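A single protein chain has been omitted from the complex, and every remaining protein chain is retained in its original position.
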Amino acid sequence: MDNKLEKIVQALQEKFKTQAEEFRGEAHVFAGAGQVVDVLTFLRDQQGFELLSAMTAVDYWPQVSPRFHVIYQLTSVANNLSLMVRVPVNGDQPEVPTMTGVYAAANWREREIWDMFGVRFTGHPDPRRILMPPDWEGHPLRKDYPLGYEEPQFTFNYEEIDLRKPYSKE
Amino acid sequence: MGIEQKLGNMGVVTTTLETVVNWSRTRAMWPMLFGLACCAIEMMAAQAPNYDMSRFGMELMRASPRQSDLMIVAGRVSRKMGPVLRRLYDQMPEPKWVLAMGDCASCGGVFNNYAIFQGVDEVVPVDVYVAGCPPRPEALIHGVVTLYEKVQAMKFKDLAKG
Partner (left out) sequence: MTQLEEVTLDELKHLVSNRAIMGETMMLNMGPQHPATHGVLRLLVELDGEIVINCIPDIGFLHTGIEKNMEAKTYQKAEVMTDRLDYLSTVTNNLAYCLAVEKLVDLDVPPRAQVLRVLLTELQRIASHLVWIGTHALDLAAMSMFMYTFREREVILDILELVSGQRMMTTYIRPGGVWRDVPVEFEAAVRDFLKTFPKRLDEYEALLTRNPFILDRLYGIGKLTKEKALNYGVTGPILRASGVDWDLRKKRPYMGYEEYDFDVPIRTEGDNYARYLVRVQEMRESLKIVEQALNRLPMGPVRSDNRKFVPPPRSEIGLSMEALIHHFKLWTEGFDAPKAAIYSAVEGPRGELGVYLEGDGGPKPYRIHMRTPSFENVGVIPEICKGHLVADLIAIVGSIDFVLGDIDR
């Protein structure tokens, strides 16, 4: 790990009691849902991480606690560093405070995570679905949501699938 | 459509009239701009100078459905886009044809999942399917020429609806 990055990880550990891991030269920092706004504000203002490169989530079903990890990938343009902050979230009431006040890029990303995973972001100014139709039910990227696979039609099952297929009427 | 309703099937006069009408429909068929995804880029390349589609009558692509005869569905149709597609198809005046360009429009293509219609014929009735991912511009032109052959073979009595 880079020297500067090590110092930042240590500063985070002292201030917020966060855990850290390292893999292939990258630093992953684990923060709690309650402190994540303060952690990101500290990183943006004091440590110079002005760019929120990516924000996504992972579903660890059937594990209930934590079921989701919300991931923030931060980049410092001034110092050329990058840091990943992971926030474990429970499965029964998945809520994380919104980051739109810290990074404006988080606005649409949080809508996407709500749409795909069902993780609610408290205080978000515009909590609507962004990728699926607004009346869609379910959160597609969860592991217990089916893929929606349709069987390919070969010669042996051509007719039976043809009958089931919803062809349009004129 | 008035001619077909009035004449029906009258033998020699109708056959020659059919040939002329069908010929004129194929010589200036205007497609509607319905490029959705990657196939749209190949459709644009087919319109570009190398594989010129205006040789086949498709000089311009009308963005308005009210002024076009052919809808080339180029690309994957997602669940949110399906109702939009159906509404645009309904807005096109008769006679209209649909060409499903590419694998995603024909059968769902690479994407066999919750988000994509497995074939655009779940939404609109399709006349010609063009395979490829994306189909080469020459394949699209072959599909268009096949559609022209289909239009040439149309008969008035099929169109005259009582």
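We just call them A and B in the order they show up, numbering each chain from 1.
The rule we apply is simple: contacts are C-beta pairs under 8 Å (C-beta built on N, C-alpha and C of every residue); 3 or more make two chains touch, one makes a residue touch a chain.
Given the structure is predicted, the values throughout are model-derived calculations rather than measurements.
Considering A:Asp45, A:Glu95, A:Asp126 or A:Glu151, the position touching the chain not shown turns out to be A:Asp126 (whole complex).
Residues of subunit A in touch with the missing chain: 23-24, 26, 28, 50-54, 56, 58-59, 71, 73, 77, 80, 82, 84, 103-105, 107-109, 125-126, 128-136, 140-141, 145, 147-149, 166.
For subunit B, the residues touching the chain absent from view are 33-38, 40-42, 44-45, 48-50, 63, 75-76, 78-84, 86-88, 110-116, 122-123, 133-134, 136.
Just so it is clear, only the chains that are shown with their structure count from here on.
Work out the mean CA point of subunit A and of subunit B, and you get 41 Å between them.
Residues 79-80, 86, 108, 112-115, 118-119, 121-125 of subunit B touch subunit A in their complex. Across the complex, subunit A meets subunit B through its residues 131-133, 136, 140, 145-150, 152, 165-168, 170.
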